[in-house]
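First the structure, then my questions, so here it is.
One chain of protein is taken out of this complex; the other chains stay put.
Chain nomenclature is as follows: A and B, assigned in order of appearance, with residue numbering initiated at 1 for each chain independently.
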Amino acid sequence: MKKKLLTFILTLALWLVFAGHINFSVFLLGTLVTIICSIISRMFAAEVFRLLLMNYEVKVSFVKIYYIFLVVGAFIYDAFLSAVRVSKHVFEINPSFSPKTVQIKTSLQNLPSIMILSNLIALTPGTLIMDFNILNKNYFIHWIDVRSEDEAALKKALIGKHEKWIAKIFE
Amino acid sequence: MLYLILAIILSIIITFYRLIKGPSVPDRLAAMNSIGVMFLMILVLLSYYFERKIYINVALVYGVSIFMNVLIMVKYLQKPEKGGSSD
């Protein structure tokens, strides 16, 4: 019941933002539409909220909100940093690359957390995911701009730090 | 504001070259995705240029359709698996 109520409140808030102004008739029409939407999407919503609301203590949920802000901040910071590096490569006269393909093993278990980690790897500077092996839990990653072994160790440590944050949220 | 819109239109024309000449199918898919997002930026900036803020709703719906477009194309163009049905 709690999951359905949370889905209903979130969808109603989205409806009120889309409408643009608050009125009585808008509110009445919004409740009708969002009840239908929350009944239709309850199969998908149960899968997501089972992970988010596993334990209902107040202190744990505040810690989770702190890590969610950290992950979103890492998204935007990495996007801008990597875009500056790639656009520096674009305007060079003779661009020189050193592409590699690398396997990295992960220790996450749930499917949504693996999906969020692959989104983060797609935005860190110079990495791109080619494939994921579901049996061995290996990422196949395509790198540019990694010249020496020190840079490789530093970037693997960066990916491990993001992996630890995501494990705090979902597991 | 008008010069920014013209600059984005110029970048769309440059990307359109890769859409025509691209040597393989995934090149054309990547070019199609980037043209879609650039056109969404033009829709947002045009609503500020004409000072009609209700045009942002058009951009909000168009953003959904780009994502569906890429996923349906990728699912349709895949090679059939060995011994499996290609749906």
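Methods note: a contact is a pair of C-beta atoms (placed from the backbone, for glycine too) under 8 Å apart; a residue touches a chain by one contact, two chains touch by 3 or more.
Quick note on the criterion: contacts and distances are computed from a predicted model.
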item	value
Identity of the absent chain, which is to be given by its UniProt protein name, from "Multisubunit sodium/proton antiporter, MrpG subunit", "HEAT repeat domain-containing protein", "Phosphonate ABC transporter, permease protein PhnE" or "Helicase"	"Multisubunit sodium/proton antiporter, MrpG subunit"
In chain A, positions touching the absent partner	14, 17-18, 20-21, 75-76, 79-80, 82-83, 86-87, 89-91, 95, 97-103, 115, 118-119, 122-123, 125-126, 128-131, 140, 142, 144
Missing-chain contacts mapped onto chain B	4, 7-8, 10-12, 14-15, 17-18, 24-27, 29-31, 33-34, 37-38, 40-41, 44-45, 48, 53, 56-57, 59-60, 63-64, 66-67, 70-71, 74, 77-79
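Assume only the chains that are shown with their structure count from here on.
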item	value
Between chain B and chain A, distance of the C-alpha-averaged centres to the nearest whole Å	22
